[in-house]
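Okay, here's the structure, questions in a sec.
Of the protein chains in this complex, all but one are displayed in their positions.
Up next, subunit A:
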Amino acid sequence: MQEIYEWFRWLNEATGINLTIVYDSYDRERMIDGFVNTIYLSLVCLGFSVIIGIVGAWLQGSPLKWTRRLVNGYIQLFRNTPPLVQMYFFFFALGSLMPRVENEWGIMEPILSNWHWAILSLSFFAGSFNVEIFRSGIEAVPKATVEAAEALGYNRLQTYVYVVLPLALRVCLPALNNNLVNLVKTTTLAYAIAVPEMLYVANQIWSDSLNVPEMMTFLLFAYVLLVGLLVMVMNKWERSMRLPGFGA
């Protein structure tokens, strides 16, 4: 490893390409943390947003008028506002209204941290799109199929879980893919409320070492890699779920 570090140090001296994230142990460690944090934030938000989408789409089909209105209100609120504004609103406005607990420095700290608010706002933001994506899948399930399930004695929840959702999922997977890819990219916004993900770390590194082009390039490739991995997994899943004779 030491030879590799030395080589990158030499690269900086010889060409001016300054990749401190390789040879400087402090920068390396914080960039690794940033990378892990981005993956963690993406996976958690991915999971929550899909759950929100599935539950939201089910509630949207509820026979109760007010449940439907509530879900639609949520979608309008989160789909129509920029995620950065949501993040600031959650962290600085709602965050200060939270109950407080005393931390080890004797300070009354609000209970939800910047991590919590980032996860909440990103999940609800992507979730609002997911609800609509799942609805598009649900509406593509033939009415006759639903009626057949009802005829077999399935109640509404059972019909949704065993019949409608499995078919709907296959229809809406391409759209869901798109939205989840967007979600991974949107996690960069968490830098605004000091969640130490990759953009946040890169920003601090290029302020310290003035190696902006190198860090920008690194960020670009890191996201190409991360999103590429996600797309690969999703495509694999899409293929494994294909039903002969259903959909395209």
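Here is the rule we go by: contacts are C-beta pairs under 8 Å (C-beta built on N, C-alpha and C of every residue); 3 or more make two chains touch, one makes a residue touch a chain; residues count from 1.
Convention: contacts and distances are computed from a predicted model.
Set against the options "ABC transporter substrate-binding protein", "Gluconate 2-dehydrogenase subunit 3 family protein", "Sulfate transport system permease protein CysT" or "Cation:proton antiporter", the UniProt name belonging to the omitted chain is "ABC transporter substrate-binding protein".
Within the complete assembly, A:Tyr26 is the residue of A:Tyr26, A:Tyr162, A:Phe221 or A:Trp237 that touches the hidden chain. Note that of A:Leu64, A:Ile107 or A:Leu243, the residue touching the chain absent from this view is A:Ile107. Annotation for subunit A: contacts to the undisplayed chain at residues 26, 92, 95-96, 100, 103, 105-110, 113-114, 191-194, 200, 203-204, 207-208.
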